[in-house]
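Left out: one protein chain. Kept in place: all the others.
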Amino acid sequence: MTTTDEPAVTRSPRAAIKARNLRIDNWRRGPILTVLGITAWVAYATFRVFYQGDYWVADYHYLTPFYSPCVSDGCVPDSAHFGRFLPDHPLLPYAALSLPFLLAFRLTCYYYRKAYYRSFWLSPPACAVPDGHAKYTGETRFPLIGQNLHRYFFYLAVAISLINTYDAILAFRSPDGFGLGLGNLVLTANVVLLWCYTLGCHSCRHVMGGRLKHFSKHPVRYRLWTISSALNGRHMMWAWITLASLALTDFYVMAVAAGWITDLRFVG
Amino acid sequence: MSDNDINEVEHLACDVLVIGAGGAGLRAAVEARLAGKSVIVISKSLFGKAHTVMAEGGAAAAMGNVNANDNWQVHFRDTMRGGKFLNNYRMAELHAQEAPDRIWELETYGALFDRTPEGKISQRNFGGHEYPRLAHVGDRTGLELIRTLQQKLVSLQQDDEAAGESESKLQVIDETTITELFIEGGAVKGAFGYRRATGGFMAIAAPAIVLATGGIGRSFKVTSNSWEYTGDGHALALRAGAKLINMEFIQFHPTGMVWPPSVRGILVTESVRGDGGVLKNSAGERFMFDYIPEVFKAQYADNPEEGDRWYTDPDHNRRPPELLPRDEVARAINSEVKAGRGSEHGGVYLDIASRRDAETIRKKLPSMYHQFKELADVDITAEPMEVGPTCHYIMGGIEVDADTAASAVAGLFAAGEVSGGMHGSNRLGGNSLSDLLVFGKRAGEYAAAHASGAESPKLTEAEIAAAAEDALRPFGNEGENPYALQSALQAVNGRLVGIIRKAGELEEALTELAALESRIANVSASGGRAYNPGWHLALDLRNMYVCSVATAKAALERDESRGGHTREDAPGMDPEWRKINLVASLEDGEVRLTRQDVPAMTPELLGLFETAELSKYMTADEYGTATTDPSTTVEEA
């Protein structure tokens, strides 16, 4: 037998197939839709967080998630459930305390990573289609090694989801006390969807029980892991639905706050 | 070795050469390496792809994890009954005794079998087994077995590396075919073969050789076997001077896929029936109740109600007849189809959809679910499968010593499907995986011992050159395309030596085979030597041919019906034939058949059976002083 110390790289070559890829299906569709969807959302979200207005419906206590918690000196006092301590500056969003972490949570999310690596970074654009870059080191070095911090952004995202939940509960108000309007349904639905996304996160799955070696010794955590796993199976779906629900919720609150529409009231 | 010179022969040497990298071969290699020997394993395909992966149901071992009444004696009895008492009793005994240890050992190699609630290895029901006995992983047990052994070999290689041993202590050479064994003074001394990738030749000197090449199923048109199953080991052994026994016994698995045509023959695991599936004809009748033979009446339910109760209360009910040994079920299906009660595409219906809920089916039979979904567009949780018999396994093979797995040629050992005797005239499902573990280990152990006492053999230039010339002959021939010849051979076997046989047809088969002999000898290959499947098949054809002749001759000679050999013109078992093994050998290139006594069971083992049962198979003088006069011939239903 011949033994050689040569690295695999210098072995006999690969098949010299002329076409760089031979896929004849519409593989460009996925990345294009992803780019369009994410770009549109980011544009809208950027406009909204720097807009610094129409985020609060005083009569019904509707607070858009893009401004929660509202902690800037510029916030309407009633909307600031957790105090106002950041300076009011046009470049500082009113929810500047939570937005970076929410952004980081989604940026480091295992699903979004797949989505933007494929679409924005073309690495790879689709399966069996060549990488758009000559060099590749993955998530082995700075800055991408930071993707490993996803778990810790997940913890913060849980805290922020709790705040969003609190906001949604506080919103069951009218000038006369308890109230229920279409805005409540929108806010509540958004919060439920946010939980489906957050609790189905891969890090949550790990924390709930995925890290264990013996499920049989931890029946409760096994149950929690099972639930998280079930949500996780549709993580991509929740990721897109919550992007939509966040934007729609915000738009609804903005529209009511700006007086473009009036909230459809069922009670109060 | 130089890649540049294709005519240069690569020379290797080892203590124990294992030909075949399925379960038996790998288990033998593990044992031989643990005994301190240097080992080379030759694999016809890639490492870990051997036909063992196709085994689905499980490995039979009387561990008693699910039913504590199980023990080796019960397993032994089931095996002998399944084989219609033609088995080499000593092999069946060793097999039943050692199978549990061989299974438990796999767990220490990393195997993950399905579990019982107590955390032990779960066991499932299977045809012919009195208790739930098959250790399994869903319906992909063979894959688990091969992967576990593959990984054990890697772990041994790593141990060698850590201990500073040379890599040559344990090598797996993949995609390599052995074409010749070298013999000197009645003992093996090495083998000759080619690497498929390059076509380069290889000569390996070894004082001990284990054949573990599997079966011959590729000689049949409708088969569950892959291209590798060309009877290489059978033919190599014959040419080396060893003997084959029981070649007439071929198991047609009752349930192969029948539609679409391209998947015809692909296996549908017996677990479908073990887990509740039933067979129905086009009229919707559970026809198996009409086909319970006399010898099995005591163990099988004669009505659907009792059969159904058995799944939950096996201690107080008899098992459903769908779980009769495979030969019985295959014949029953054949009869239904012939009587015009077959399914649309010439099979019968195997229905589990109406018997178990969809979730259970997907969980218990995941790969069957996928196989039908993806290959036939059939959702087995909603509709029945169409199934029919497919050539699956050959009970016959190299005659070996039960304890040592040694053949008649010194230094030549055999284990697994290529060996004969263990299963008698019919193998029980699940006994194959345990067989290859038990006798793979024994073959490795005794091959290592043999190598210890032997000198390092020397191969001569002349014999290597002759083998090389032989292997290259198809390139110089002006004969036919190997694929066409293979089709012709398959057609003869399928038409005339299939599941139901007749003397006249077998004679016709022998005539047609004889006509093929010269055509096969003159088969031609085109193209170069690197990865040339046409050339490979051309070389395999002669092996397929010699096995086919041995089978047809033995089938013609044995004028009775038993297990995997059914003669329409000689129905029923004949106790006189039970005493006889047909032995094939090669003399001057011709297959010769002789008769030989089946080893007589010891009184202790005979004592495990009721006299009444023995009387159905044996003559009175064999099982002692019987009080009644048993009938001499048992008619089968």
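Chains: A and B, in written order; residue numbering restarts at 1 for each.
Going forward, a contact is a pair of C-beta atoms (placed from the backbone, for glycine too) under 8 Å apart; a residue touches a chain by one contact, two chains touch by 3 or more.
The rule we apply is simple: contacts and distances are computed from a predicted model.
A chain of the complex is left out here; the name its UniProt entry carries, from "Succinate dehydrogenase/fumarate reductase iron-sulfur subunit", "FAD-dependent oxidoreductase", "Stage V sporulation protein AE" or "ABC transporter ATP-binding protein", is "Succinate dehydrogenase/fumarate reductase iron-sulfur subunit".
The chain that is not drawn here is touched, among residues A:58, A:145, A:230 or A:267, by A:145. Contact with the chain that does not appear here is found for just one residue of A:73, A:88 or A:131, A:131. The residue touching the chain not shown here, chosen from B:105, B:290 or B:308, is B:105.
Here the missing chain is touched by one residue of B:71, B:168, B:317 or B:481, and it is B:481.
Although one chain is not displayed, its contacts with subunit B can still be listed: residues 45-49, 51, 53-54, 100-101, 104-105, 107-110, 112, 114-115, 117-120, 122, 137-138, 140, 143-144, 147, 151-152, 154-155, 157-158, 197, 226-228, 259-263, 266-267, 367, 370-371, 374-376, 481-484, 487, 525-528, 530-535.
Mapped onto subunit A, the interface with the missing chain covers residues 7-9, 11-18, 21-25, 110, 113-114, 117-118, 123-124, 127-131, 135-140, 144-145, 148-152, 202-203, 205-206, 210-217, 222, 232-233.
Everything below uses one rule, namely that only the chains that are shown with their structure count from here on.
Centre-to-centre separation of subunit A and subunit B, using mean CA positions: 56 Å.
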